[in-house]
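The complex is shown incomplete by one protein chain, all other protein chains being positioned as in the whole.
Up next, chain A:
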Amino acid sequence: MVTFLQQVLNGLTLGCIYALVALGYTLVYGILELINFAHGDLVMIGALVSLSLVRALQDWGAPLPVALAGGLVGAMGVCVLVGVALERLAYRPLRHAPKLAPLITAIGMSMVLEQGSALIWGRGYRSFPDLGLTHSLTLGGVVISPLQGVIVLGSLSLLGGLLWLIQRSALGRAMRATAQNPVAAQLLGVDTERVITLAFVIGAALAAIAGLMVGAYYQVAHYTMGFMLGLKAFTAAVLGGIGNLSGAVLGGILLGLLEALGAGYLGDWTGNLFGSNYKDVFSFATLILVLLFHPSGLLGRHAPEKV
């Protein structure tokens, strides 16, 4: 039972990070019907930038909260710039091109971001500075680190804030209108290009936060880390119903739980033949199964292709 609860907690932590990244995919997809392959790489950039900044600020003698805040703000700034540049350079010029074109530029940009980061941070694994949040709490045998608490509470409040923004604010209304029918929204005075840029800005900022979290959680960052993370977050978005914000959150948390429990228990059941070394396979199998049996996802509506 204790193991079970421990795995649930670990899965929840992981799931919250997936959810933050999945929101970036789903925001852009909801509006542009475009899979932004380079989104995972934004998380990687967020992790590496915050790693460098936190380390530099700590070396400079700044106390931990200041260093963390500095790292977070810096990473968000860089990611937002990269995200907007991505949209301007790679996606906007191709808005009316055949569907294949933005997919190809997306994979091209992903390559550029990865190799560019390899140039800046090197090809090796970079260890994340020790945040000193090691005073773990033990609740009935379940070990909770303060970092896990920060990740779960932080991402849930961010998700709440985002849902409020989309459902209640004027900007959110403009975004929903653009997603529903860009031409009609434009006729009614919505600056759709601005809305699209904002979707990238929000997605990139969330990716930066997720990058800091994932870097601090695993204490390591690497220029290719965005790939698998992006694939899992995309799976989460599809599982929840792509284009649906609450769906992305639900999908992320479910996928995190599935991965933690699957890796934990399948290994035990099969005598470690099929354990955590296959954990990346679980999310992929989930993606295939969802696409096969319920491609609109848990909360998504079936959207027939428009002619």
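Note that in this section a contact is a pair of C-beta atoms (placed from the backbone, for glycine too) under 8 Å apart; a residue touches a chain by one contact, two chains touch by 3 or more; residues count from 1.
Rule of thumb we're sticking to: contacts and distances are computed from a predicted model.
The complex appears with one chain absent; UniProt names that chain "High-affinity branched-chain amino acid ABC transporter permease LivM" among the candidates "Peptide/nickel transport system ATP-binding protein", "ThiS family protein", "High-affinity branched-chain amino acid ABC transporter permease LivM" or "ChrR-like anti-ECFsigma factor".
Remark: the omitted chain is touched by one listed residue; of A:V84, A:V112 or A:I144 this is A:V112.
Only one residue from A:F128, A:Y217 or A:F234 touches the chain missing from this view: A:F234. The chain omitted from view is touched by exactly one of A:Y125, A:Y218, A:Y265 or A:F284, namely A:F284.
Looking at chain A, the residues touching the absent chain are 33-35, 37, 89-90, 93-94, 96-105, 107-112, 114-116, 118-119, 227-228, 231, 234-235, 273, 277-278, 280-281, 284, 287-288, 291-292, 295, 305, 307.
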